[in-house]
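For this depiction, one protein chain was excluded, whereas all remaining protein chains were kept in their positions.
Take a look at subunit A:
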Amino acid sequence: MASSKASRLGEDRRTRMDKVNAELVVLTYGTIVAQLCKDFDSDYVEVNKQLDKMGYNIGMRLIEDYLAKSNTVRRCSSFRETAEMIAKVGFKIFLNITPAITNWTSDGKQFSLVFDENPFADFVELPDDGRAQDELWYSNIMCGVLRGALEMVQMQVEAHFVSDVLRGNDTTEMRISLIRYIDDELPPEDD
């Protein structure tokens, strides 16, 4: 029930937003990754790190837009609800995709998002240098976005890709783990 409500919310908000051409996004993002690969001499570990960092900075802003657009009035009551909102509202609003939520651990602190489509990866082929296939996570910016966005709503998470169709895997899967809920910051003590 809650899940279909989230889907409807996501669909509803998306239709109200200004949209950009998908190819523009694909090409812009591709250019960023290509430039990073060049700048770091195909040190893909470093490229992943940079993408994550860029995503983190984007996420910290994007969350405000998400809150404004989704008209969220209250916090999610559980991490499961958070996952629903990420997949069905967040991804729907900003990328018009709804990744599937699977592989929950029993403590409810880790789940996977499985992307059956990935708008960033259209037309993409990883470089054929024998390393990119094993080292580069092409869409790593998304991990950073989630990390940044969730940190702003007081959840510290860790996110990484575990498989990517670009590497020849069957699915594109991102693993997200809740590390802790961040407490309210207290005002500094007056002397």
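The rule is simple: contacts are C-beta pairs under 8 Å (C-beta built on N, C-alpha and C of every residue); 3 or more make two chains touch, one makes a residue touch a chain; residues count from 1.
Everything that follows uses one rule, which is that contacts and distances are computed from a predicted model.
A.B. asks: Assuming one chain is omitted from the figure, identify its UniProt name from "Trafficking protein particle complex subunit", "Vacuolar-sorting protein SNF8", "small monomeric GTPase" or "Peptidyl-prolyl cis-trans isomerase".
C.D. replies: "Trafficking protein particle complex subunit"
A.B. asks: Considering the whole complex, which of A:Leu9, A:Ile63 or A:Leu146 touches the chain not shown?
C.D. replies: Of all options in A:Leu9, A:Ile63 or A:Leu146, contact with the hidden chain holds for A:Ile63.
A.B. asks: Touching the absent chain in the whole complex: find that residue among A:Asp41, A:Asp107, A:Glu125 or A:Glu185.
C.D. replies: The missing chain is touched by A:Glu185.
A.B. asks: Please output the residues of subunit A touching the missing chain, sorted low to high.
C.D. replies: Interface with the chain not displayed, on the subunit A side: 57, 60-61, 63-65, 67-68, 72, 74-75, 152-154, 184-188, 190.
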